[in-house]
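This part shows subunit A:
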Amino acid sequence: MLEVLKFTAEDRARIVEAFIGEYASGKSEIAINRAVEIKRKGRTVTIVDLDTVEPFYTLRPLKNRLQELGLNVISYSKSDTFGLGETGAMLNPQAKWALMNEGDIILDVGYGVYGAQTLNLVEGAYESPYLRIIAVVNYTRPMTNSLSRIKEYIKELGRVDAIVANTHLGDDTTPDLIRKGNKVIIKAAIELGLPVDYMAVDKKFFEIEDFSDLGVKVKFIERYMPAAMW
Partner candidate 1 sequence: MQKVVENTKKAFLTGNEAAAWAALAAGAEIMFGYPITPQNEIMHYWTRLAPKYGRNFLQTEDEISAGFTVCGAVQAGKKAFTATAGPGNTLMQEPFSMAEAMRLPLVAIIQQRGGPSSGTVIYSQQEVTLTTFGGNGEGHRIVYSTSSHQEIYDYIIKAFNTAWKYRFPTFVLGDGYQAKMREPLEMYDPEERGIELVKTFPLVGLEGKIGEEREPQHLCNIYSMEEELYEVVMKFAAEYEAISPEVVEYEEKECEDAEILILAHGVVSRAADDAVKALRAQGIKAGYFRPITLRPFPGKQLREAIAKSGAKKMLIAESAYGQFDRLVKQEIYGETIQINNLFMPGVGIIDTDIISKVKSIID
Partner candidate 2 sequence: MALPATPKSWYLPTKPHKFCPGCGHGIVLKALGEAIDELEIQDKIVFGCDIGCSLLSWNFFACDSTQTHHGRTTPVMVGIKRARPELIAVGYMGDGGGYSIGSQHLLNAAVRNEKITVILVNNTNYGMTGGQMAPTTLPGQKTETTPYGRDPEITGYPTKGPEFVAALTSDTAYVARGTVSKYKQLKRYIKNALRNQMEGNGFSFVEVLSTCPTNWRTNAQQTWSFLEDEMEKYFPVGEFKNPFGKGEK
């Protein structure tokens, strides 16, 4: 499924991508899949949990598994959380200096009213010429379930460079739903003048369903997050 892709000249540039968006929009899932994808091209990849609202929920339960996939993971691990049960030190110092790591950086930015402003917490992020801020949108999320709401929401986020359409309903996802939701997201992107990098679709639909009629690139993704319980 996620075959090793060809190594092109443009892939040589550093990749710094920050995935932002609505709570439970699929940011972590998309970020993990993106990190794994570029890792399989033989690159060095660091994935950073930048969730300051729920610092111990998102990537923590998956840390070992992601490390086994060869990723450098910056997130709290179980042993770090002792005594920090509430929200003690929310910003991991390693996350603040994440861009000092060699290779590509994938930032999984948590939700919150600050949107892309959270990237101020990462030293040098806004100064990096490579930074791309990508908003993940799931049409089944109530705050982004119509054309006007998606546009309103993306505008609230601050700087956004691209969109990933990620319409799904967990186990209840159907191809019709994906098609319906992503069409609205693509329309919103066009009206906002933003590119849709791709649409993300559960790999269980691979070879079953063709979404090329929507006119955007399709990436079939693995679902890692259900193993995280949240």
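The rule is simple: contacts are C-beta pairs under 8 Å (C-beta built on N, C-alpha and C of every residue); 3 or more make two chains touch, one makes a residue touch a chain; residues count from 1.
Selection criteria: all candidates are chains of the complex that A comes from, given by their letters.
For clarity, every value in this text was computed on a predicted model and none was experimentally measured.
Within the complex, subunit A makes contact with only one of the listed candidates (1 or 2), namely 1.
The residues of subunit A lying in touch with candidate 1 in their complex are 23-24, 53-54, 56-57, 85-87, 113, 138, 140-143, 145, 168-172, 177, 225, 229-230.
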